[in-house]
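Only a single protein chain was left out; the remaining protein chains are all shown in position.
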Amino acid sequence: MDTTAKRKKAGAAGDIGEETRLRLYRLQVELRYCEKRAYDLFLQNLIKGTTHLSLGQEAIAAAFGVAMRADDWTFCTYRGHAHTLARGASMTGVLGELMGRQCGLLGGKGGSMHLTSVEHGAMGSYAIVGAHLPVAAGAAWSAQYRGTGQVAVCFFGDGTTNIGAFHEALNFAAVWKLPVVYVCENNLYMEYTPISSVTAVEYPAAGRAAAYGLEPIIVDGNDVDEVYRVAQAALARARAGGGPSLIEAKTYRQSGHSRADPAKYRPEGELEAWLARDPIAIYRKRLIDLGVAARVLDEIEAEALRKVDEATAVARASPPPAVDKIEKNVWANGGAAWRN
Amino acid sequence: MDTTAKRKKAGAAGDIGEETRLRLYRLQVELRYCEKRAYDLFLQNLIKGTTHLSLGQEAIAAAFGVAMRADDWTFCTYRGHAHTLARGASMTGVLGELMGRQCGLLGGKGGSMHLTSVEHGAMGSYAIVGAHLPVAAGAAWSAQYRGTGQVAVCFFGDGTTNIGAFHEALNFAAVWKLPVVYVCENNLYMEYTPISSVTAVEYPAAGRAAAYGLEPIIVDGNDVDEVYRVAQAALARARAGGGPSLIEAKTYRQSGHSRADPAKYRPEGELEAWLARDPIAIYRKRLIDLGVAARVLDEIEAEALRKVDEATAVARASPPPAVDKIEKNVWANGGAAWRN
Amino acid sequence: MAELTYRDAVAAGIAQEMERDERVVFLGEDVAAAGGVFKTTVGLLERFGPKRVRDCPISEQAIVGAAMGAAMTGLRPIAEIMFSDFLAVCWDMVANEIAKARYMTNGQVSLPLVIRTANGAGSRFGAQHSQSVENWAMAVPGLKVVAPATPADVKGLIAAAVRDPDPVIVFEQKSLYSMKGEVPDGELVDELGKARVLRQGRDCTIVALALMVHRALEAAEILEREHGISATVVDVRSLVPLDARTILAEVAKTGWLVTVEENPRLCGWGAEIASIVADECFWSLDGPIVRITSPHVPLPAADQLEDATIPSVARIVGTIRERVD
Partner (left out) sequence: MAELTYRDAVAAGIAQEMERDERVVFLGEDVAAAGGVFKTTVGLLERFGPKRVRDCPISEQAIVGAAMGAAMTGLRPIAEIMFSDFLAVCWDMVANEIAKARYMTNGQVSLPLVIRTANGAGSRFGAQHSQSVENWAMAVPGLKVVAPATPADVKGLIAAAVRDPDPVIVFEQKSLYSMKGEVPDGELVDELGKARVLRQGRDCTIVALALMVHRALEAAEILEREHGISATVVDVRSLVPLDARTILAEVAKTGWLVTVEENPRLCGWGAEIASIVADECFWSLDGPIVRITSPHVPLPAADQLEDATIPSVARIVGTIRERVD
């Protein structure tokens, strides 16, 4: 086929091969469609709790998802659907958990803010700002201690850089030279408050890197290739014993903070400007420029939609968890007894 | 007298007048003698709790004590005898509190780690590392809100720079441009552990200043003149609405961490090297070089000793607090009732 | 009398006090421009300006610590901790500093400050955003603790908390924010330390707090109507100071005590009240003290699970039918 030459070019345009690029594209699209579905299900009142969508931020989760080794660990926040899926966790499990169904990753116990899939290295979503940064350091310590070469990757927001646990974890990880990669997704806002109004430095994460003896690393979080490159470098460095990295990925949350938020606080034009820099649209254009056929991408999109549809159907058909589960799994013995 | 010329020189040798210099000397000597007395009283089993001495670090408390306005506020740590005395709190009150007597600043309720004298602007000694940094920011906020021109000065150690509250307070103070001066007394150790072994940067405080948009300020904490100049500048800046400062004063704790600590972990020669740089010895020499008569300094020392002796006598004569005080002053109504 | 939601009554209480006293200032996360994530502080920024109503970084230790420093130097701050679960990230400031400062300084330091926080379950937010932790605060000497159950109470108790010279934590129950109720017009200032007897019965005394008050009342109606059991219902309202006298008097009349707690069981406020009653009211008891609580588990997220975890009207009715003769 006459696209061969172009294809080669796609591969040669940088250090990232076409196969990887298509994986990056597919993953982003899957994350996007799944988040959109979550939003629809919420509007249909099928999701009762809260949801915090990553719409617009998918490039970061996707790039790391592709760059990480299968046995690496992810730690993320309540805004963690994408990060969990990006490690390979089941979409049914994610949507089922959001809907509070038995098939949910956590059997309905945790809810949208606590997605976890240990078998995929998705070591939890943490809903208290900052808490998971020390936990990720601990996992990295365990890898270092056992010499396994595993790396812990920890995602969090710009607002998180102002809480005490951030500071403690970064210093701790740096002093112990732990194999952990801290990824700050700077989407400009904490919940509704602009990060610039509550932070002493322009770059909430990168502006603090030197305080831990680290290089400031800033990356365009809407460019999946760029994030992928930075991820590879940081993971390699960690695996080689070079210690932690702190990466600030600049991006934008296209939706409100959580399901309840219409995001009226955004200045006029801001959303539009960022939509014009939507990571998936940009990447689709880039791939086409690099010679990938549009129908290949269309097919990927169609497959992603099918996957989301199937997962939705399975999750919807799943019953709610049985109430006898309430007193299960407090302890390792499966129970909840606190007395004899 | 023929010393007039020399005296003028003493005043002219810098921006600090002789009168101020003699105050700085007197204060350091008083702090030193009082700390030594605390040590003696402990050996005599007259102090039952713990004590954390500032021996070797007196220049910092003294310089700020002299530089501060009477209505400024001090916040300090369990190692706070010197900082409290430097604001004018009664020596009897301090020694009495250490001995758990009725005449103690806190009537025996607080103990050595919580010295407070609100009437002197000594707003408390805090025994949980880092906790008082946000509190000092709050006092500064109150000054800013009421437009009083007061400044809060907050002393803490090198080890404190690694706890979360440090980070939160510094960012908060910087964003709100609060009139607060943070003074890190870097005495090289946390309790027994060298600060360098647990900190990601060489200068635990100054190395973090940029993370809060602040200038790094490092000062020789054993040179009372230097500290005084830096203190004046930071206080003036805060009063003028220029926001917070973070000062790292390099110094050395000549004794163990607390009464129980023989400080065997110090490398050989370290103590000796720092004793050679003892702030009071250095200053005495400087004053004499500047033309102050030795007998003036001798007299100051003798007076300081008398003051400490008198305070000791009064405190020793004071009875222990009455046990009915236990259920007093939990609440503003003077009582402790939690029910009717 | 106006009908207000609990949520609006919170704002009304804060506004009343800010209007009255310039020293009252308000700080928290997303509270000013956005009016709070629960919309409990809408309009305060517009009315009192950015000097008095302040948005903060995500720094709970700094927020609560700053409130402490401001209180000891002449202001009367109100700090919001968005969810009561987050008290854990600033627990040192609350339990070790604020609670103890007056005592340790032998009365030199006054801390007239209020911490307001959204407490409790019902939103399907899961175990880190749904706890009832009023007993954490009750366990610490030096803190006053209230948990209002109605719009009028939340307005009046916030006002009382602001005027109190000691630190007060106001636990606002999330599940009640949209509840409507009559709130007297004009200045409203309640009193800390007063329980309220909402219903007098003969057979047992149900002692409840916040959301559980409403469930207890409903249960009492059903017990009366359908089972001929007549129950007194007491709303504790204030855990510290505790109106032990009212509780003891009401238990003495019926001879049975039943506590209804949303919190997980161990060391809940109900245990404290049970121990007081089992001591001082022992000879008036006609039978065992019954505590109805959430099971001692973290709170699950899914709606069916959450609903089945915290005490329901049916569970209260069922337990009392079974246990009280």
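Here the chain labels run A, B and C in written order, and each chain numbers its own residues starting at 1.
Definition applied: contacts are C-beta pairs under 8 Å (C-beta built on N, C-alpha and C of every residue); 3 or more make two chains touch, one makes a residue touch a chain.
Note that the coordinates shown come from a computational prediction; the quantities given were computed from them, not determined experimentally.
When the whole complex is considered, the residue among B:Ala89, B:Val129 or B:Leu170 that touches the unshown chain is B:Val129. Of the candidate positions A:His114, A:Arg208 or A:His257, contact with the unshown chain belongs to A:His114.
Note on the undisplayed chain: of the listed residues B:Gly65, B:Gly110 or B:Pro134, the one touching it is B:Gly110.
Across B:Val118, B:Val151 or B:Met190, the residue that sits in touch with the chain not pictured is B:Met190. When the whole complex is considered, the residue among A:Glu58, A:Glu168, A:Asp225 or A:Asp261 that touches the unshown chain is A:Glu168. Touching residues on chain B toward the chain that is not drawn are 48-50, 100-101, 104, 106, 108-114, 126-131, 159-160, 162-165, 190-193, 197-199, 260, 265, 320-321, 323, 325-327, 330, 336, 338. Residue positions on chain A in contact with the hidden chain: 73, 75, 105-107, 109-110, 114, 116-118, 123-124, 126, 128, 131, 133-143, 145-146, 150, 152, 164-165, 168-169, 171-172, 175-176, 328-334, 336-340, in rising order. Residues of chain C that touch the chain left out of the display are 85-86, 88-89, 91-92, 94-96, 99-100, 103-104, 126-128, 135-136, 138-142, 240, 264-272, 274-275, 277-280, 282-283, 285, 287-291, 296-298, 300-301.
Assume only the chains that are shown with their structure count from here on.
The most distant chain from chain C, with centres taken as the mean of CA atoms, is B.
Chain B and chain C have Cα centroids separated by 41 Å. Multi-chain contact residues of chain A (touching two or more other chains): 162-165, 197-199.
Annotation for chain C: residues 56-57, 59-61 touch two or more other chains.
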